[in-house]
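Quick one: this structure, given as structure tokens, is what I'll be asking you about.
Complex shown without one protein chain; remaining protein chains in place.
Chains: A and B, in written order; residue numbering restarts at 1 for each.
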Amino acid sequence: MPEDVLLNVKDIDVFYGTLQILWNVSLEVLTGELVAIAGANGAGKSTLLKTIAGMMHPTTGNIEFLGEDISRKNAYNIVTMGISLVPEGRGLFPEMTVSENLMIGSYNRNARALSKEQLCRVYDLFPILKERKNQMAKTLSGGEQQMLVIGRGLMSNPKLLIIDEMSLGLSPLIVNNLFQVLHEIKEAGVTLLLVEQNVWKTLHEADRAYVIETGRIVMSGDALKLCEEVEIRNAYFGV
Amino acid sequence: MQRTLRGYIPMALIGLTVLMLALLPTIDISQIWLLYIFHFFIFLTLANGWNLLAGFSGLLALCPAAFIGLAGYTMTILTWLKIPFYVGILAGGIVAALFAILISRSVFRMRGIYFAIGTLVLPEILRLLFLRWRPVGGGQLHGGGAGYMVKGLTGITMQNTYWLGLAIGLASVIIIAIILRSKFGLGLAAIRDNDASASSSGINVFRLKLYSFIIAGFVMGVAGAIFYTYQGFIEPTSAFNIKWLMTAMLATVIGGKGLEEGPLVGTIVVVILHFQLSRYANISLLIQGIILVIIMLAVPQGITGLIRDFRKEGGLRALRRLTQKRIKLITNPRKD
Partner (left out) sequence: MDSLADLATPITMGILYGGLYVVIALGLSLVFGVMKVINVAHGDMVVLGSYIAFVASTSLGIDPILWLVLGIPLFFILGIVIQRFFLYRAFKMSADAALIIAFGLGLIIQNAEQLAWTPLSRSLQTSYSLKSFQIGEVYIPLVYLLDFIAALIIILIIHQFLKRTYLGQAITAASQDRQTAELMGINPARVYQIAFGISMALAAVGGVFLGLTFPFTPTSGVSFLIIAFGVIILGGLGSMTGTFIGGLIFGLSQSLGGTFLGPTGQLLVPFVMVIVILTIRPQGLFGR
């Protein structure tokens, strides 16, 4: 059912200058799915996400979103189309308050009219943000900052929410809570694409998954099946 | 054998040119030509000094006027103390170099734009100080301010001044050539590519930049002092004027910043402009400003850089690339 394909990455090569990072990467995300991308440090996960979000551009191949080629578009146009990237390392605006950080998430013209409702929704998902709304973003704790950037990502009213390394540096308890929220977000009809180092947790939460190794997709499929495969592989190779 | 012979040909040509330039005043040549070429030497030195800083050392220093004014004043004041002007010229260069050392402690802590503004303030401060200060008594020019005649110049002809100019111009070219072919030059190249990685690979970034700063201060200072022996008087507003920076920057950018031959080519253009438009002083500077902007936007690599590209890629391809770039700029200026 091709209508169901929300994001279609087809055979992309991506370079940093002359250094090739991604080789012939293909990936599909269907509407309503939670898809995970797993891989070791430096495998190229963030690069792939940046390319989807338009911060980098592939040299070959293309990226389709809702049937439209977005591989040459700029990041600020892609947000407007409905892809929201929550970047690695919690890129928040440190000298802006929590509520300002959230509101700027609805800067794009498709989200502005809905910003009030979205804000309520985000405060419902993360009540702590409401309590902290007039605090400078830099004064939040690590977990709160992660909630803030996820909330901000939702403010653009995305069809596809992409989160890079959500659980990095957070305690298991907070990570569990965040996954809880992700499910709520998914229930609300937002498709999710996650990158995680925390493979086990993620694979158990996701519908489907891709494993990326030194810039190439080496495995893909049903997340739970992949879990087993990875287990077997690890047993063999002793990683 | 043939190769080495060929290698000597450019050297011989350069030697011949220098010899001809040196002998020029002895033939019956119009004084105005000597004047033009004298200016060429002075401007060339300034451009070489600035190129060493901005082009090779990553120091966008906006303070050439400080070196020039200080050296000019040193030379002038010394002539008032009955010290011969040629000693004063050398002393001027040394004072400029000492000033470079003195301020380096402060300005080298600044990065990027902070360094630029920090160095921009220096000549302004000096100008104000020299407007207040009377280093030696009497003799100031009309209009107030510490203006002085240069003494002890009787018997000094345009020929003599010309040779002085030739000497510093040539010296600046040789100094740059030596620097770029030495370990020092290699270190500078590493700095220019990346400050942090250069310092992590054991290059003392601070020391190399300091040496560049001192050397540039010295040659610019000597050139400035020689210029004021030609001019015969000095006063703060023109000595510490931002126009010196303009000249150095323009000659460097037109020729090609960060390229060895850049200043040579750029200075020719600047000198022609300077004299062709000298009747209309404001228009001259206006046009120089416009040229600076256009060159920087259209051919940021300068004339020498352009020629280099032509050679490397073959004329047609370079031209096509240039026009393509232009077309792209015109058709979608907003696009990244």
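Convention: a residue touches a chain if its C-beta (ideal position, glycine included) is under 8 Å from a C-beta of that chain, and two chains touch if they have at least 3 such contacts.
Here the structure is a predicted model, which is why all the values come from computation and not from measurement.
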Which candidate, B:Q31, B:S106, B:S182 or B:Q276, sits in contact with the chain we can't see?
B:S106
Specify the residue from the set A:P94, A:P127, A:P172 or A:G221 that touches the hidden chain.
A:P94
Missing-chain contact, candidates A:N8, A:T47 or A:N108, resolves to A:N108
Looking at the whole complex, which of A:A75, A:L168, A:V181 or A:M219 touches the chain that is not displayed?
A:A75
Quickly run down the residues of chain B that touch the omitted chain.
54, 60, 106-107, 109-114, 116-118, 120-122, 124-125, 128-129, 131-132, 242, 246, 249, 253, 257, 282-283, 285-286, 288-290, 292-293, 296-297, 300, 329, 333-334, 336
Against the hidden chain, chain A presents residues 53, 55, 74-77, 79-80, 84-85, 87, 91-96, 100, 103-105, 107-109, 111-112, 152, 156
